[in-house]
Every structure is written in C-alpha cells, then in structure tokens.
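The structure appears below as structure tokens.
The complex is shown incomplete by one protein chain, all other protein chains being positioned as in the whole.
A, B, C, D and E are the chain letters, set down in written order, and residue numbers restart from 1 in every chain.
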C-alpha cells in the first residue's frame, strides 16, 4: 500500500506541513499539489465541496505524491466511509466533544474488528494498491477536531479513545465557545493556555496534535510549541491575499473602483 | 442596459484594471470578483474552462458589479456568440493577424446591420436588461488580440476595421514569433518598441489598447506608456504565488518535502 | 451585512411572496429571480438538487436582489450548516415534530452561544459582507416545518423554542397524516381549522407563519388569514402549467400525440 | 431502428408540434417531454447548453417517446456529428445562406456516400437500435435555418440541395436583416410575404417547412398556411410566462417588490 | 403506475438478475441497461456516486425498461427519500443490524400511515405515472442489508419488521465480521451455513432473499439454493475483467509495461 506522507513525516520526527482546499475544482486542487505541501485536505465542511467534487479533487491531488485527506462535514459514517472509499488517507472530523462521539468517528474509519467501516474501497484500492484492505487501518489517520470548551473539559476521555491517531484544533470555533471573537492565530493568553493544554493531553495519550493556522509565523510557533501538523491558510485565503494585494498595488494613487474586498477570506 | 464598467473607466479617462479567471469554478470566479477589479475575463482559450463552466463563472462574477468578459478559444462565431448570449460584456479574440480575420471577429459581436450576430440573448438580457438587443452593439467591447509579428505588419488594416473597439496584446505569443522565449513583462528593447508601435497604431485609429502583464509594476508601466486596459496575472498565477511563498516560508531551515513547484504559472 | 428582504417585508408589515426552485440549474434559478419574488427557496428535500447544485443556484439568485433561502433534506446539522455557509439567508427544515427536534434545528442555524453552528462562512461572507459572523444570528431566518398531526399536538412546545423565527406549513404531508389525500390548497374544514390553529399558536409565541400553496388565490387567502410568508408553486409546477396549456391549445381539434402529462407537478 | 415521430406526423399528413429546451438541465428536459410534444429540440445555439449537457438532456427526453433533436451552435461538422452520435434524430443548423453552406451541413448529417459523417454512433445506436448505421441516413432530419434576406435570395439553390429534408425559419434574425426589430410572431406584411415565399419554395422542392413561434395562435396560423413543423416558445419563455403571471397576481393591490421581470424571455 | 420488474419476476416465480452501477456516468448506466438485466442498482454507498449523479444515472437507465434501484450510503431518511423522489423503485440499505434500524429504514420508504416518507415525488411521478403516490408503497422494494454476525443474531426480529420486502446479503462485510478475509463468492462452510440460515429466516417470514456475487457460477448456485435476487459483479469489475484480459492477451510474449492492475475491482 502506498505510504502516508504525514505518517512518514512523523516517523522522521518532523511536523507535517498541510495545505487546504475549499475551492470546488479538481484543477485548483491539482495546482495546490505542486506547491510543496506534505498533505492536502479537501474541506467538505466549510469548503464549497460535496462528494462528487471531492473525488475529482482527490484525483487532481493524486497526480502528485502529496497525501490527500478530507475534512468531512459532520461526524456521520456515510461521509467518512465515502471519503475513505474515494481515496482519502486521513479524515478530519468536526466537533468531537465526547468519548462516544470519538468512538463513533474512529470506528467509521476502521474495518472490523477495530471498527465498523464497510468494505468496498472502490477508488481507494486503485490509489492505495492491491493490499489496501489489509493495511488501511494502519495507514489512514483519524483526526478528531477539538474546537469547543466542552471538548477541552472532556479531553482525557476523548484522547484515550482506542485507535485515535491525532487531534486537529479548530481555533475559530474554540474562540467562539471561549467567548472570544472568531478568527485564527490568537495571541490571547487563554487561547495559548488551551492550545498547550490540548498538546499536553496529546502527549499523555500518545496522540499527535494538529492545528489550523492563518500564517507561516503562527504555524511555526505552533510547531515550536510541539504541534505535529499545521495547516497554513486555504486556497481561498491564499487567492484573496494575493489578489487583494495586487489590486491594491494597482490602485495606489488611483481613483478607487467600486468593488471592495469583503468577508473573512 | 447595465453599463460596461470598462467603458465607464475609459470615459472617465482612466485605465481599467482587469483580472483573469482560468480556474474552472464559479466560486473562485465569485471570490475574484471581490478583490476590486473593474472587470474580469473568463479565459476559455488557455484557461481550464469550457462553455457550461463559463456561464457559471459569469454568474459568480455577476453577483457583484464587476464587468464580466470572455476570451474565446479561437476566432469562431459559435464561441463568440455563445459567450455573448451567456452575458459577456466584452470578447477578447486570439490570433487576429489580418483585416479579414478582424472583420469576421467584429461581425460576430454585432447584430445586423453592423454584423451577423444571431439574435437570442438568453442570459445576456437577464443580466443586461430588457433593452439589451437595442444597446448591445454599443456596450459590448470587441478586443482583437495582437500577438504575432504578422499582426504588427498588418497593424493599420487590422486597426481600421469598422467597429473594432480595442486590441489586447498577448506578449508571450508575440515573444515567440519575435524569436524570444515565451513569457510576460519583457524589458527587451525590441518588445518595448513593438508595444509602442501597437499603441501608436491604436491612437491613430481611435482604438483602445490592452495588454496582459505578470505584475503590478509592469502593468503600471504600461498604463504610463498609454495602455488603457491591463490584466495583472490570473487566478492560477496568484494562487501559485501565494501558496509557494507560504510553503517556502514554512520550509526555511526545514528538511525539504518531495513535491516542488513546477510550470510557468 | 446585506439585509434579508423577508425580514424587511415583515418589518414593513406585509407578507413575503416566495418562489421555489426544484429544477437543478443555476440558469433556471437566475431566471426565476427576475419574476418579482421577495425570496426564493432552493429545495434540497424534494427538488432534484444536491449541495454543489444548490451553491450554483444560490449564485444565480444572488445576481439579483432576491433573498436566497434553502429547504434542507432533513434535520441534520451537516446540511443546515453547509447551506448557510453557501449563502442561504433562511433555512426551512422538514418534519419538526417535537421540541428537541426544533432545538437541534435552531441550534444548527446559530453561532455560539445561541447555538452550535460551526464558524467558516466561506461564501456567505462574500454574499453577506465582512460583518457576516457578527450579524448572521439576527439575519438568518429559521423556519420549522409543521407537517404532521404530531407536530400540531406539540405546537406550543415547538413554537416556544428560543430563537425559532417562523414555521412553514407543508400541507401535503399534513394532509396524509390527517388521513386526507396528498395535495395542496385543501378547502377541507379540518385542514382550514388546523391552519388556523397553527397561526394562532404562532401569534401566541411571536413566531411568523409561512405556508406552501399551489395558486395565487389560495396564497392570498392565507395572507388574509394572517400568514406572513407564502410560496406559490415551484419552477417545475409553473413550467408544467404553462407547457401543458400550450400543447393543449395546439392539440385542440387535432389528433392527439402519444405523450401525455403525468404526475402531480 | 426506432422511428422518428416527426417523420411519422408528416407521413400521417399532419404538422409536428415541437417543444424547445434551453434550460441546461436533464430534469427540465425530462419534464418538458411529458407535456405532449411530438419532438423536443435541445438548443445548443442560444440555449445555455453545451455538448455534455446536451447528452444528459437527450437522455432525459429519451425516457419518453418524444423524438429528440438538436439545434447546433453553428454550421460546423464537429457539433453536428457529436449531436448525432449523442442520439439526436434531427439537426437544426443556423444561418444557412448559400448552397455550399447547405451542402456542408447536409453532408455532415449523412454517412458516405451520401455525405461525410464519421462512423461511431456511440449513444445513437443505443437509442436507435442495432441497425442504426444502416437506416440513419433515412431517419435523421436535416433542417437548414432560413433567417436572413440573403438566404431568401438564394432560396432555390439552398432548397435544391440533395438530401435536405426541411427548412426552419428563424423569424427574429430574419426580422433584423429585413430592417425590423427582433422578435417573433410578426404580423408585418413583408414578413408574412417572406414566410409565404419560403413555403412556396419548399413546396417546389419537396422540402418540409418549419418555423419558430411565440404563441399557439401564431403557430396555428402557420400550420394553416402550410407549415409542417412549429415550435411554440421554449422552456425559459414558458417558465417566465407562468412565473411572472403568478407574481403579478400576488402583487395586485400590494406594494411592489424591488425585482422586476427583465429581458425578452 | 409503471410496474416493478423485480416484483414481476418474483410473481412469475423466477429470480431477478440484477446489475450494479458504481461508475459515475449516466452514459455507462444507460449502456449497462442494454445488456439484459431485470434491474440495475446505482450504488451510492461504495460506488463513486452522489445524489445529483444518481439522478442522471436513473435517467440513463430509464431510457430502457430495466427497473432502477439505489443502494443508499447509510440508513438515513434524507438519502432514502431523495433516492425515491428521484425515481428509484427499490432501496438497498446497508448495515441493518437490529429491529429498530430496520423499522427506521422501512418507514422512510413508505408514505403514512405505513411509514413517514415525505410527500413530493418530483421525478418519481414522472417516471412512475400520475398514480404514483397511491401505489408507491406497494411497488417500491425495501431491501435490508444483512452483512454482520450481529444481524444474523437478530435475524428474526429484523425479518419480522412490518413492510420489509427483502434482504440483501453483503458477503464481504459479513466475511470480515465472521473473521474471514473480505471478498465475494466464498465457499467456506461457515459462510454457506450463514447464507442458508438467512434464507431459512426469509422463508419463515415471507421475505425475499437477495445477494451480491462475483460470478455467474456463484449467482446460479445462490439461485439454486433459493435466493430470489442476485447481483453479478458491477460495472467497474466487469470493465476491469475485460480490460485486464485484453491487455494480458496483448502482452503475452511481449515485454511488460509499467502499469499493472491493482485493487480488488
């Protein structure tokens, strides 16, 4: 079975650098796969992406050596199993707030007896190889999202779920449940304290720690803190950053055009 | 009929700042439309875009005030008329090398008696308004691409084509036919001389001058030279620029990952 | 944040006139948006529409000032949150039969602490504006469908759910559970009594009342009765009505063709 | 080979009643196929339809007995042959103004030696049957559009093209080239005279006559005049007619909403 | 209402021969429908197929007399009801392990009072006919998948669920939960014993028995054993079988090419 480059990075003792795809296009996904990431996540939760598009995007990514993963919209076995059958080598699952939710999630990622994933890796075996069903349980990475104060309260019982490989911190939702405004890369002490708390929990339980960030600087800070997996912006945010900058450079000293950048991306 | 913001810019005596969409996605097109461009071109020639996708992308752009235009794949009335019926407010047509090619192109953009465009603006009248057919000939902009030395040799006869609004210089193809390597933003004196020659021709014939560029700096230089319409990179190039930069910042001082940026975008 | 025209109508003391889109096409959705509705609902439940198509249809609608909304297929946070992130300004949720179902639904429509909607309005913030996350909870309309006798039995506990804005009556399913044949615009006294009962409940709890109808006459009757939001047929029904009528006019006095209209639309 | 119901109608001495599909959706095409038309044309010229969508729409139509046909965007063998391979039982070709254009068109519709259609009816043989290649030349209907004064001037040489089955009058484009405003169902005497002139030519040459109309009344008038094939509005026009009427009925006596119907559809 | 050919086969005392579609294409589905199956299942669970694609595939199948059915991804009313509204004449539901799961499944397939299916058969009534809602409960076939040892333990309570028409054995998942390697067509005595046990249960409860197989030989064996419905490979497996064989024949005696068949399909 083709190896998982995120596991390879971890085995080599380094953090994995992850990219993020929310633009619904197999071409933009293929393009993203040429920038040097270890892995790319197709975001089915907040990205503009459904299942058929996700498959096309995994194909685009699979023209390169970058490891493809998927964030599913919700903790639902239908989404998780279909993403895995489509060839995802890792699943990021939103809103894991309790042990039972985590067990439901991890079980959907594993063939029996480790879990209850249904057999039928129609594209996954094309991508992974003929021994896919034999080795999938040890290759696929299950990331549980920690993104509420409730999850932090239940940290140990979540992290001790058998088969859980990693957590993935969603700082924007975590901020909201902490009473902070939404957003990434918070320097707020309470946020930093929580990020350390999660990391400490991961170390206690032998679980890897991942996090979503909005800049290389913050991502590097997280890696220095001990995080093993960092996302640095998504395709939509990268495109906005570059496009807005170019237009701004053109508009300097020129009369303003009507359309202005809006929204948080 | 809804106005054409490129014509508005020209009427106000300023150059129009144009964006470029080659990623096949109505979402990335809508996103691009929020960065502050005067107009956006959906590229059906070298972009990964066909007709059905083009319509979706025009819809995405039309959620804003940015004027939508299309580069067609070739000087073929089927492409031109379908792009116009889909709601394009301007057509950029590749490889116009002679007067007869230019007449064929311009005629496809205009209803009789000015041309031979067929009547049936199915989406264009939704976008433009109930008086579309009455005012379309005066609102749509026809851009003939000048991108070979042959076209420069035939400049006056091309530029004097009745109804031609503007030219659009394709510097990469022009470079190749000049014996230079492909690419944008050439400082080569022969290229600059040709760009001036085209501009002078445009002024002689009352035709606007547009050009494709790869940076705000070069685009500003072109505007200073007298160009009226500049494109500054496309969505794919912008995404590559931002994505590669972010990964490079993450990789500094770190062991290299396998996938490296490739290609000219 | 862009205003919600349904809320505007309500603030102005008038009922909102709503259209309905079940044909899977961003073009037919854009076309529908030019007929004069206050709002348009993309129907993901019984319409032939999934998520990726829904986004395209929302884009088509968003080329106009008509407010876009979505009926989700089921009371599932994945559908609700993805529809909201895609830019829906209201959610109609089927089969709300109890307080706990209604709380689950309303919570999925609101950011914490009012609910548990996850943060990431990728297209919604493009459409709504940069202050989307701040104002979304007060702008989005949550419609709970009342379409069973069980729901009517539980009316007060459903209507008193904190944050519920409105109900939406599904008369065809309500008919079936009442032992009547399926269909719209019933004059049956028991149905009228139930429609009044729902309306009275809405008034008691300060909740708006909406209903699906099959004709302007019935919709007007409902508005006169006090309903605040009426749908009058969907795109498929409108097309069938007009198309069947035209063919019938052509066939009068002519030998019949083989294909005949079928089905309830 | 499955029969062509338009030829069946003609053999039975009656005019065929044709519907028109410009909305890009296999579902709306399937819906249209249930209203009682003899045939349905998928409009690739002014409809929002490209090849992949056309195939899906032909599939939708082919779930019924209605005969599927296609209007191609232009007189180009690539479009014509692909539409035929996709299962179209008739081709309407725009802008046939001369004998040579007509020969080019008709030749693309016929296998050698009658023409130069390439062999490979990938879906057509599924739809038509195992003897498709043997009988296609006699089953497919080739309609040349007469829609300019130039075409009327060249009527006899066009109509005498070997293998031409029928003409299809495009009244809106014909109006424009006659100096009239665009539009259908013209009562102008010069238009009526031209419609008779075309019909007389068809009778001289044993060619069937078809025409695009905007109402049952005009279509019936054309049939009474002798036309053998009439289209009565398309799906977009039908939807607009019904939708605008419903909204207008709702708005009577009510304060106006902002969005108003626009455009000619 | 159009009849269900699987029920017709059963009424005639013979087993139904079923095909399986996992390739996401309405054309390959239409092609499959010409091979002589009684019915075709569009596989939304392990096939590369989501809802919008499923509808297109049902349209492709519906150009023939072959009965269309759907395997849903999971026991979720949203999937089941949308597949039925799209025109499926049978639903195969994965992982039914208990009576309550079976009741939830069967209820989603039936209109009240037999179940809780919501009313709105937008395409189903086009396909089935105007009396669809009246007859659907008796025409649609509900297949519960038996694919775990847990389900076999709970066999009688599952099989006695009111309204359950049939079971469908998933031998690969059943193998895994029995401690056998995944795969089809097992000769293992324990498997044969379980297949007989399921069949005996079906006979006790008047429920039909279906099974997924990987070859005509095994399918015939199952029919001889008493099974009433057999699938023999899917489109992807058929294509792999034929394609690999052809390449192997070409490569015999020739130097090997680099790409080799992989995976279980």
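Throughout what follows, a contact is a pair of C-beta atoms (placed from the backbone, for glycine too) under 8 Å apart; a residue touches a chain by one contact, two chains touch by 3 or more.
Treat the numbers as computed from the prediction; the structure is a model and nothing was measured.
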item	value
Among shown chains, those touching the left-out chain	A, B, D, E
Contacting the left-out chain in the complete assembly, out of E:44, E:66, E:102 or E:144	E:66
Contact residue for the chain not shown (choose from D:126, D:145, D:166 or D:237)	D:126
In chain A, positions touching the absent partner	26-27, 30-31, 34, 55-56, 59-60, 62-63, 123, 126-127
Contact set of chain D toward the excluded chain (per top definition)	50-52, 55, 76-78, 81-82, 85-86, 111-113, 116, 118-123, 125-126, 128-130, 132-133
Contacts of chain B with the absent chain, listed as residue ranges	22, 24, 45-50, 52-53, 73-74, 76, 79, 94-95, 147-148, 170, 172-173, 176-177, 182, 236, 262-265
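Convention: only the chains that are shown with their structure count from here on.
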item	value
Which of C-E and D-E has more C-beta pairs touching across its chains	C-E
Chain C-chain D separation of Cα centroids, rounded to whole Å	37
Between chain A and chain D, centroid-to-centroid distance (C-alpha), Å	51
Residue list for chain D, restricted to those that touch at least two other chains	24, 27, 31, 34, 48, 236, 262-263, 265
